[in-house]
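Pasting a structure below so you can have a look.
Heads up, one of the protein chains got dropped from this complex, but the rest are sitting where they should.
Every chain is named by a letter (A, B and C) in the order it is written, and numbering of its residues begins at 1.
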C-alpha cells in the first residue's frame, strides 16, 4: 500500500514506525508538514520519496493510494474534504472531529464520495483487547453490566493539544475518545448510547480545557460505560480497562504492569526508559510498544479491508458516534445533569431494553444468592415471588 | 476490656475473632442474639460467660465496659439509645444509620449522654491504608486531586441485607459507606463534602435495592472522591483503592492481589479457599484476613482511646457525615443531577477553595509541561500569562 | 511475659516493636548492650526499667521470665549457657549457631537444663506462610516436589555481619537459614535432609565471606529444597517463596509486590520509604512490616507455648537441623560436589523413599498426560507398562 502521511509529529512518527515495520510491503510515499524542516526530516528518517508543505499536493500525489491523517484536530475536516475531492482512501487519527457536527460533516463527505474511510482507534486493536473482546463475545463473562476504561498520563507532547481552539477540548476529547470506544465495543456497538453524566475540572494545568474528567455513559440495555481520563496523573501512562458481566470479569493493564519490571540505580548508563517519568528506581517498560498499543493490528485491518473492498472494523461512523457521546459529556459537565446523546444517524438496534434475568429457585422463589458458609455448609438466600419476602436457608450437605 | 457483643452473625464473629485474638487482655463477657440458639452457640465458641436474647440485659450487664453493636442496620438506634441510658461506652458497625437523620439522632444521643462512641469503619484501619495515609499526610503525593475506593463482591451473607426496610438501602449503603470514608480520609476529614452525583441500578438481583452503583463526591477544595460498589461482581471480593495527587499516586489492593497466588487442581483435598468463588484453579488467598481488613488496628485504636480518655480516630460524627453523603447519593440516583450534601452539623473547615497552583516558568509564562523527547532533548510547553498563547520550545542540552 | 532483651541493634529493636506492640501484656524489663549509650538509649525508647552492659546481670535479673537473644552470631552460645545456668526460658535469633557443632552444644545445654527454648525463625510465621502451609498440609498441592525460598537484598545493616569471624559466614548463614527452614517446613519437618549442593561466590563486596549463593537440598523422599540468597541484589528486599506439588503450586511475595504501589516525584516531602533504595519513583511499601515479616505470630506462639508448657513450633532442635544443612552447603561450595547432611541427632522419620506414583490408564498403560488440543479434542499420551512404548490417541468427544 502506498501512503501519504499528513503530519510529521509524535503520532505521525508512531504510525510510520508501525506502517513500514509491520507488513513489509507498505510504504509512505509522501509526507506533508506545516513546517518545511519537519517535512524534510521525516522524509529522510522514513525514506519518503516526496515531501511537501502543501496539503493538497500530498493527497493528490499520483502514487498515493491511501491518506493517513495525523494532523491536529482542527485540521482533520479540511484534509478529509481534499481526500473526497481526489477520491483517495482515507484514515484519520482519533478523535474524528472536535465535535459531533464536524464529525457528521466528515462522515457524510466520505460516504457521498464513496471512498474507503478508517477511524484510527488503536486501543480496540491491542492484542489484549482483541483477545478479551473475543472472550466477551463468546459469552465467558455472561451479560455485560459495566465496562470501564482509564487513560491518564502527565499530559500530551505537542503544544496544540493545550490550545482549546485547535484541540477542541481537553483530556475528554484527547483520551476519552479511546475510553468511550473501548467500553462501547465491550457492551456492543449495536447497542444505543442514551445519556451521559460527566464531571470535568481543570485541577492543575494553566489551561482553559479540562485536565481531569470522569464520565458515565448509559446504554439502552442498562449497561454502563465509564471513562476516567486525566492529564495530571503522575507515574507514566496508565492504561487500564475492566469489564464486568454476570458470569465473570476481565482486567487488562496495557502499560504499567505487563510482566516486565526493572530496577536500576541509574548509575550504570544514560539509559532512559520510554514514557516513564524517571530513569532510575523501579521502571515498567513495555516489550513492543507499537504492538501493545494496537498500531500493528489496526493498520493490518485497514489494509486488509481496503484490499478486500470491505469496511474496516472502525470507520468514520464509529468516530462520529464517539464524538456525539463526548459532546453529551461536555454538556453534562456544564449542566451538572445527565445529558442525552444526540445521534442524528443511528445504525444499530433500537428498543433493546434491560431484560429481566431473574433466576427461579423453585415455583415460589427467586434465587438471590447461593454461597458456602465458613463451616462448609451451603446457604441460599431466596425471595418470594409474590410477597417479596427474603429468607435464607442452610442446606444440609 | 470487657465487652458485650450485640449480634452473633457473620460480622459479630469476625469482630470476636479479632477482639479476643489480638490484645490478649480483652474479653467478650456477654453476647446478645435475637435467636437463643445463636446466642448460646456464640457464647460457647467464644467462651462468653453470659448470653441472652434480651438486648438491654446484655448492655446493662454489670461486667460490661463497652458495647459492640453488630446488629442489622435497623437495630442500631435502639441499641445505641440503651447504651446511652446505661452510660456504656459504645462502638457500632458500619453504616452508623440507615440515613443521615437516624445517624444524627444517634450522634446527639451519645454526645448528650457523654459516652465514648466509636464508629467501626475497619477499612481506614487496614495496614495498607494506615501506611498509605501516612505518606499522603507527609506530602508524598502533593495536593490530593482524586481518591477512589472500589468494593464489589457477589453479595452479602445474611438475609436482612437484601431486605430494603431492614437494611435501609443496597450496596451503596452496605459498601459505599466504606468507600466514602476512605476517600474522605485521603482528601482530608476537615474538607467539606459539597455535592454528590450517583448512578445506581438493580442490574441482576431480584431485589428492590440497588445492586450496582458508582458515585462522585465533590469536596470544597475541588478534590473528587469516587466510589464503585456492587453486589454483582464475580471473582471474589474486590477491594481496591487509588489516590492521585499532583506529585504521585498510590494503588492498593487489599484482597485479590496481595502477593499470594495458589493454583490447585482441587484433586488433592477438600480444601476450600476463603471467600473465593471456587476451590480450584488459580486462587488468591489473604495471609491474615483479620489484620488485612483492619479489624486488629481498629479495635486497638478503640481500646487505647477509651483507656486514654480520648476520642478514637473514627467516631459517630464520622458515621454521621458518611450517612449524609450517602443520602445525597441516593437523591442523585433519582434526580439524575448533582445533589448537595446536607450537613446540619459541620465541624471541619469552611471556605477552602481550590487554590491557584499555577507554576511560573519565567516572568511572562506559566509552565504547562516539561518532558524528555524521544531523542533525549528536553522540551517545555509554556503559556503566556497575559495572552494565554501556548508555545513549546526544545532546550539544547 | 517479662523479657530480657540481649542486644539493642537493628533486630533487637524490630523484636521490641513487636513484643511490646502486639500482646499488650508483654514487657521488656531489662536490656543488655555492649555499649552503655546503646543500652541506655534502648531503655529510654522502650521504657525498660533496667539496662546494663553486663550480660549475666540482665539474664539473672529477678524480674526476667524469658530471655530474647538478639546478639551477633558469635555471642549466642555464651548467652545460652548463662540462661541454662540461671534456668531462664530462652529464645534466640537466627541462625542458632555459626555451625552445627555450636548449635548442637546449645541444643544439648538447654535440653539438659530443661529450659524452654525457642528458635526465632520469623519467616515460617508470616501470615502468608501460615496460610500457605495450611493449604499444603491439607493436600491442596498434592505431593510436594520442590520448595524454593529466595531472600536477597543489598546487604545487612550492622558491621559485624561483614566480619567472617563474628558472623561465621556470609549470606548463606545470614539469609539461607530462613530459606532452608521455609523449604523444610513445606516439604515436611519429619523428612530427613540427605545432601546439599551449593554454589557460592564473593561477586561484589570487599569481604571474605560469600555475598551470593544458590543451593539445593535433597530430602529422603526425593523432594528438593532450594535457596537463593544474596547481599548484592539491587531493588530492596526480595522475599519470595514458591512451592510446587503434583496438584498445584503456591507463589508468595512478602515484600516487593504485596498489592501496594506508590509513585512519588519525591518533590512533595522528605518522606523516605522503608528499606527501599530510593525515595522517589515507583515504591512498594509494606502495610504492616512487623506482621508481614512474621514477628507478631512468632512471639505469640513463643509466649502461648511457654504459658501452656509446651514446645513452640520452632525450637533449638530446628535451629540445629538448619545449621547442619548450611554446614553441608559450605562444604559443597568448596568441594564442588553434593555433600551429605551430617545429623548426629535426627528425630524425624527414617527410610521414607520416593514412592512410585504412577497413574494407570488401563490394565496395560500408564497415563503420561491428558490435554485439550487446539481444536477442542481430548488427547492422551500413554506408556505401555511392559514394552515402555509411548503412544498418543485423540479421543472423539
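Operating definition for what follows: a residue touches a chain if its C-beta (ideal position, glycine included) is under 8 Å from a C-beta of that chain, and two chains touch if they have at least 3 such contacts.
Please read all numbers here as calculations on a predicted model, not as lab measurements.
Colleague: Hey, which of A:261, A:371 or A:392 is the one touching the hidden chain?
Modeller: Of these options, the touching residue for the absent chain is A:261.
Colleague: Given the contact definition stated above, which residue among A:53, A:166 or A:291 touches the chain not shown here?
Modeller: A:291
Colleague: What residues on subunit C make contact with the chain left out of this view?
Modeller: Counting over the whole complex, subunit C touches the hidden chain at residues 13, 142, 145-146, 152, 154-155, 157-160, 162-163, 197, 199, 201, 203-208, 212, 214, 216, 218, 222, 224, 226, 230, 232-235, 244-249, 272, 336-338, 354, 357-359, 366-369, 371-374, 376, 379, 381, 383, 388, 390-392.
Colleague: For subunit A, which residues touch the unseen chain?
Modeller: Residue positions of subunit A that touch the missing chain: 22-25, 126-132, 135, 138-142, 245-254, 257-271, 285-288, 291-292, 297.
Colleague: Write the list of subunit B residues that the hidden chain touches.
Modeller: The missing chain touches subunit B at positions 234-236, 263-265, 277-278, 280-284.
The working rule: only the chains that are shown with their structure count from here on.
Colleague: Suppose each chain is reduced to the average of its Cα coordinates; what separation in Å results between subunit A and subunit C?
Modeller: Distance between chain centres: 48 Å.
Colleague: Could you grab the centroid distance between subunit A and subunit B? Build each centroid from C-alpha atoms only and quote it in angstrom.
Modeller: A distance of 33 Å separates the two centres.
Colleague: Multi-chain contacts in subunit B: which residues touch at least two other chains?
Modeller: 142, 245-249 - these are the residues of subunit B that touch more than one other chain.
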